[in-house]
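One protein chain is absent from this view; the other protein chains keep their places.
Chain lettering (A, B, C and D) follows the sequence in which the chains are written, and residue indices restart at 1 in each chain.
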Amino acid sequence: MNDNLGKWAVLAVVAMMLVGGVIGFVWLPRVVYSDQGFFAAWCSALGVPRSWAAFGARPVAKISSDVVITHELLEPARPADVGHGATLALRCTMCHGPTGISYANSPNLAGQYAVVIYKQLRDYKSGMRANAIMSEMARSLSDTDMREVADYYASLPRPAGFQLTGAAPAVVKWGAPMRNIAPCGSCHGDIDHTLASPWLKGEPRAYLRAELTAFASDQRHNDINAQMRAIADRMTPEEIDQAAAYYAGEH
Amino acid sequence: MMRNVSYRLMRKSALATAVLVALCIGASHAQQQPASAPSAFPGAQESLEQTVKRGEYLAQAGDCVACHTKHDGQPFAGGFPMPTPFGTLYSPNITPDAEYGIGKWSADDFYHMLHTGHRRDGSFIYPVMPFPAYTKVTRADSDAIFMYLRSVKPIPEPNRENGLRFPYDNRSLLLGWRELFFHEGEYRPDSKHNDEWNRGGYLVEGLGHCGTCHTAINKLGGNEDRKAYAGGLIPMQNWYAPSLTSNKEAGLGEWSLEEIVEFLRAGASQRGAVYGPMSEVVHNSLQYLSDADLRAMAVYLKDLPSRHETPPPGMLPGAAQLSAAVLAHGHAIYKAQCQSCHLGNGVGQPPGYPPLANNQSIEMQSAVNPIRMVLNGGYAPQTETNPRPYGMPPFAQILSDADIAAVVTYIRVSWGNHGQPVTTAEVNTLRSAPLLD
Amino acid sequence: MSTPAQSAPTSAEVSERIETRWAIVMFALVVMLLAIVVYTGVHWASMPPSRVEVVDANTLHLAGEFVESNLGTGIDPRGNVTVHMVAEQYAFHPHCVVVPDGVPVTFRATSGDVVHGFLIIGTNVNSMLVPGYVSTFITTFNGVGERTMPCHEFCGVGHAAMWAKVKVVPLATFEEMARKSGRLSCV
Amino acid sequence: MSTACPTRFGMSLLLLLLAPLGQAAEPGGLAKPGSPPPDTMFARVQGCSTCHGSMGQGTQDDYFPRIASKPPGYIFNQLQNFREGRRSYPPMNYLLAYLNDDYFHEIAQFFADQRLPFAQPERSRLPPAVLATGERLVREGDAGRQVPACVGCHGPQLTGINPGIPGLIGLHSRYISAQLTEWRAGTRHANSPDCMHEVAKRLTEEQITAVAGWLATQPAPAVPTPAAPGSWATPLPCGSQPR
Partner (left out) sequence: MYNVRRLVLAHFGFAFGAFALALLLGEWQMIVRSPLHGWLDNPEHYYRSVTAHGTVMGYVFPTLVAMGFGYAISVVTLNRNLVGLRTAWIAFWMVVVGTVLAAVIVASGHASVLYSFYPPLVGNALYYIGVALIVVGSWVWVALLTINLAAWRKDNPGKKVPFTMYANVAGSYLWGWTAVGVVLEILFQILPVALGFKTTVDAGLARVLFSWTLHAIVYFWLIPAYIAYYTILPRAIGSRLYSDTMGRLAFVLFLVFAMPIGIHHLYDDPMVGSGIKMMHGVFTAMVTVPTLLTIFTIAASAELAARQRGGRGLLGWVKALPWENPVMLGVAFSFVMLGFGGAGGLINMTYQTDSTIHNTQWITGHFHLIFPGAIVIMYFVIVYDLWPALAGRALGSLALVRTQLWLWFVGMMILTIPWHIAGLYGMPRRMAYYDYTAPALAPDAWTVDASVLGGALVVISGFLFVYILLSSLRRERIAPPAYRFSEALHESPVVPRALNGFAVWLALMFTLTLVNYGFPIWELRKIPTTSVPAVYVGGGQ
C-alpha cells in the first residue's frame, strides 16, 4: 500500500461500475427483455417507463362510478356554497330532516363529508346508483348544485349527544382477516377515516343494513373498484346486522 | 303530600294567600319587598277560580307555553328543543304530573324557582329559562301562575336529557354567569312614575321578559344592562330583535302609543306587521293581554332611555358597493316582485301589506330581518283582532343572492329610507338560517 | 495463522502478507456473490419486477386493463394466463384468484391508493404494489391447492386484515372454467 | 384611500338615481302609509304565490304541486299537517305556524274553487315499458303485492273525490315519487287509518318510479274537478275521506 492508493481505489471503483454496468445494462437485458431491441432493452434496464405491449387496454364492460376521487374534488366549502345548498336542500328535508337528521330511515346527512354526499349525488344522476326518489331528485341538479348541497350538509352539526352503545362488534374493530374483511372502523371513522368513506355513526340501522345487503347482492354497485361489494359479500348476515346496529347506536 | 298542602292552599281564601305572602316576605325578601306591593297589583281579594283565571292570564303574559310545549306535543308537557351555542336544551314538563311534572311542587318551590333560578333540587337553572326576568314577578302572581299550572291536564311525559357540550353540562359553572347577569329581586315600582308606567315596567321587565331578546346577548350568553332594549341578534335563530328604546331612528321614538298597542295586540299595524319569533309572542301571549296592560307596556317602552343605537361609522358596510347597477337591478326586481303589494313608492297597503318606506325593520342597522323576510316570507300571526292575516311569499327559491341583495339594498335606501346596502354574502349566510326554532 | 510478532519489520511483512491473502479471499467471495446473481439472472431469466410501467391510480376504475370487469384471471391475446389485480385499502380485488397448475402465470397488479405488498406464501411471488406503477410478475405454480396472499407492506390501520387467496387448480379444470367465462375468480 | 374615490362616485350615482324616486315618494322623504289592501282571499293567499302560483295553478318549478281545484278537505288536511309538523317542509311549516283552522278552511276553499287550465303534462324520459307498468299499476294495481289501483280511490279520471281525496293530474313526477317515498317511510302522515301509508309500503322502488313517471305524463280530463262525495266506494278505509 502506498501513496497511489487513491488512484488505485478510483480505478477499482470505476472498474466495478463498468462490470456492474455491463451486466446490468447489456448482458441481463438481452435475456430479460429479449422481446425488445438493444436500445429498448437498455432503456428498460434504466427504468424508462414503457408499456408492455401484450397487455393493452381491454374493452370496458361496466364501470362502477365515473367519479374520480381526489382531494381537489371539492375545494373547502365557500360560504356561498353552503347558502345555496341550504335553499336547494329544502326539498331534501322531507326524508333527511330539516337539520339533516332523518326520521325516515334515510341517511343522516348532517355533518357527513361533502365528498361523500357529492359522489352519491353524481352517481344517482349518472344512474350508477339507483333509487326511486334520489334518481329523480338528482336528475336536474347541476354539478354546482350538487357541490353546494354537499357543502351545506357537511356544514351542519352532527346529531348532538349521540353515543355509540356497547362494545364494537368484531367486524367493526378487527374485521375478519382470513376473509379479507378490514375493520369497518379503519375507513369509517372509529379507528381512522379514508377519503370518500362516509361517517357512519348514528346512521339508521335499517339504512345501513339495507345498503350492506345491496352491496353484497350487487344490487348497489357504485363503489369504486368494488371496495364495499367485496367486503359486504364476505360478511355474514349476522355481521351485517351487528355492524348496522352498532353504528346506529342500538348495539 | 305536597299535593294536599297546595290543595288546602287553594281552598283557602285570598286572606290565606296574603298571609302566605307576608310569611315569605318575612322569610326572605323584607328589604326588597316594597310596602305598596300588594296594593299595586290586582288580585289581593279573589276567589280560587279568579286566581286560576288570573294565573292563566299571567302565564300567557309570561308565554310559558311557547317553550314548555313541543311542536306536536301537549301543552306544558315540555320537551321543546332550544338550541344554543353551547348545545341543545329541552324544556321540562310543567304539567301537574306527579312523576315528571310539578305535581309534587309547592307554591313555595315554584316561587323559589321563579325568583332565584334554582331547581327544586337546589341546582342552578340554565338561563334559557328567563328567570333573570321572572325574578321580578311578585309572590302573589307567582302563586296564581302556580295555581293555574296545577289546574291544567297532567301529562306523564318524561323530561328529556339536555344535549350540552362539556363543560357547559355542569350546572354549577352557572355561578359565574349568575354573578354577572342575574340580579335577584321582585320588581320595585319607581315612585317617580305613575301606576300605569310601573305596571308596564312590571310586565316588560318581568313576565314579558322582552329584554331576553331585545337586549343584545353577549358571548357569555348574557344581557348587558347598558345595552338594555337596544336590540340585538337572537343567537341560533338568526333574527334581529329591534331596539325598543325611544331612539328616533331605530327605536319606538316615532311610534304612537296606539300604534304600539295595536302592533302588540293584532300583530299588524300601520307601521308594519310582526314576523319571525315575534309572531309567536303575539300569537301565544300578547294578543290575550288587556288593553290596560298593553297600554301600560307601551307607556313604559316609549319611556325607555335611548341608547343612541346608531352604529359607529367605521362599522358601516362600505358604500362602495352601492353602485348604480345594483340599484337599477334592485329596482327591476322590486317592480317585478314587490310593487304589486308594497306599491311603487313603498308606502305599502297597511296593515296587510306593511309599508317599506320609513320602517325601522327595513332601515335598521342590521339587515338580517329585511333579508330574511325576502328569503322566507311570512304570515302575520292570526289574532282576535287580525283573524285573516295577509302574508308574504318566500323568495329564496326563485331569487339569487345578487337579486335579493340588490332589492333589499334598493328598499333600504329608497323613499327617504337611510338604511345601509347589503351584500350578497349576508344574503347567502342567512339562507341556511333555521326556519323553525 | 501467523505467529505473534517478534521484531516489528518481519512481523510487519508477515502481517502484510497475511492481509494480502485475506484480501484475495474477500474478493473471491464478492465475485462469487455476483456470479450467483448473474447466473440466476441469465439462466433462469429470473429478475424482480423490472419493467417500469406507469398508470393513473385515480382512474383505474374508468378505463384500461384494471377496470373492474377486467380484474381476475384471464387468457390474454397471446394465450398467456394473466391475472389482473388491484390492491386498495384494505383488500385485493379480486380477493380470491384462480390459477392453473404448472404453466407460467403473469400477474399484473397495481395499487389504487397507498403502497401495498404482494406476496404469495410458499412461492417466489413477492412484489411491491406502488400507486402509479404497474407490477408485473411471472411465476409458475407447482401443485394444486390454496395459497394465502397477505399484503406485506404497512398500508394503514386496516393492514392486518388485508389477505387474499390464490386457488391453484389443475390445468384441465382451469381451461374448463376459462371456456365458461372470460374472467375467472373464486369470489 | 383608494376606495375613497369610487365611494364618492358611487354615492353621487346613488343621489342621481334617487332623485326621481324621491319625487315619486313624499317630497318630505317620509311616505305616508298607503290605503288598506283589498279585502279578498286572493290578496291574502299571495303568500303562496311564488311556489304554487298566484291562484294555486302551479309554477314552472319542477317540484311544487298545483293546488288549484284540489278537494278543500284535502287542502285543509295538508295545511293542518304542515302546521302540526305531520308533514315536514320548513317553508310551509314556518308560514303556517301561527294560523288557525278557521282560516285554513277559508284558504282551502279558495284554492279548491279555482278553475284554471292545466299546464302541459311533462314529457317522460322513462322507457315506454316502465310507463306501461306505471299505467297498469294506476289502472289495475298489483294484486300480487296487494297494491290497489290508484283509480280505485283517486277516480277513473284521477281527478280525486271531494272532500278528502286529491286528484293526481298536473303534478310533477318528482313531486309524486317524493310523496310516495315519504308515505312509505312514514314521514308524511294522514289521519288514521293512513291508507296511503299502507299502499306506499307495498310499492317497490321501480313501481314508484313507474307510477310517478306515468301520472306526470297524463293530460287533464275534460272535467278536471274532483267528483262529488260518494261517487264511488274506496277500496280501503282512509281517515281523510268519510265513507
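Please note the rule applied: a contact is a pair of C-beta atoms (placed from the backbone, for glycine too) under 8 Å apart; a residue touches a chain by one contact, two chains touch by 3 or more.
Quick caveat, the model's predicted, so the values are computed rather than measured.
In terms of the touch definition stated at the top, the absent chain reaches A, C within the entire complex. Only one residue from C:Asn70, C:Thr106, C:Ser135 or C:Ser185 touches the chain missing from this view: C:Ser135. For chain C, the residues touching the absent chain in the complete assembly are 1-5, 8, 11-12, 15, 18-19, 22-23, 25-27, 29-30, 33-34, 36-37, 40-41, 44, 46-58, 89, 113-115, 117, 119, 121-122, 124-136, 146, 148, 150-160. For chain A, the residues in touch with the chain missing from this view are 1-3, 5-6, 9-10, 13, 16-17, 19-21, 23-25, 28-29, 32, 42, 44-49, 69-72, 167-168, 173-174, 177-178, 183, 185-186, 189-195.
The rule is simple: only the chains that are shown with their structure count from here on.
Shared contacts of chain A and chain B, meaning chains that touch the two of them, come down to D. Counting C-beta pairs in contact, the pair that comes out ahead of the other among A-C and A-D is A-C. Chain centres here are Cα means. That of chain A falls 40 Å from that of chain D. The distance from the centre of chain B to the centre of chain C, with each centre set as the mean of the Cα atoms, comes to 75 Å. Annotation: 65 Å between the Cα-based centres of chain C and chain D.
The set of chain C residues touching two or more other chains is empty. Within chain A, residues 90, 98 each touch two or more of the remaining chains. Taken as a contact graph, the chains fit none of the simple arrangements: neither line, ring, star nor complete graph. Put simply, chain C touches chain A in their complex at residues 34, 38, 41-42, 45, 47, 50-54, 58-65, 67-70, 76-78, 80, 82, 86, 88-95, 108, 112-113, 136, 148, 156-158, 160-164, 187. Chain contact summary for the complex, chain A toward chain C: residues 19, 23, 27-28, 31-33, 44-45, 47-52, 54-58, 60-66, 68-70, 174-178, 180-183, 186-187, 191-192, 194, 224-227, 230-231, 233-234. For chain B in complex with chain D, the residues that touch the partner chain are 71-72, 270, 279-280, 282-283, 318-324, 327-328, 341, 343-353, 355, 357-358, 376-379, 381-382, 387-398, 413-416, 434-436.
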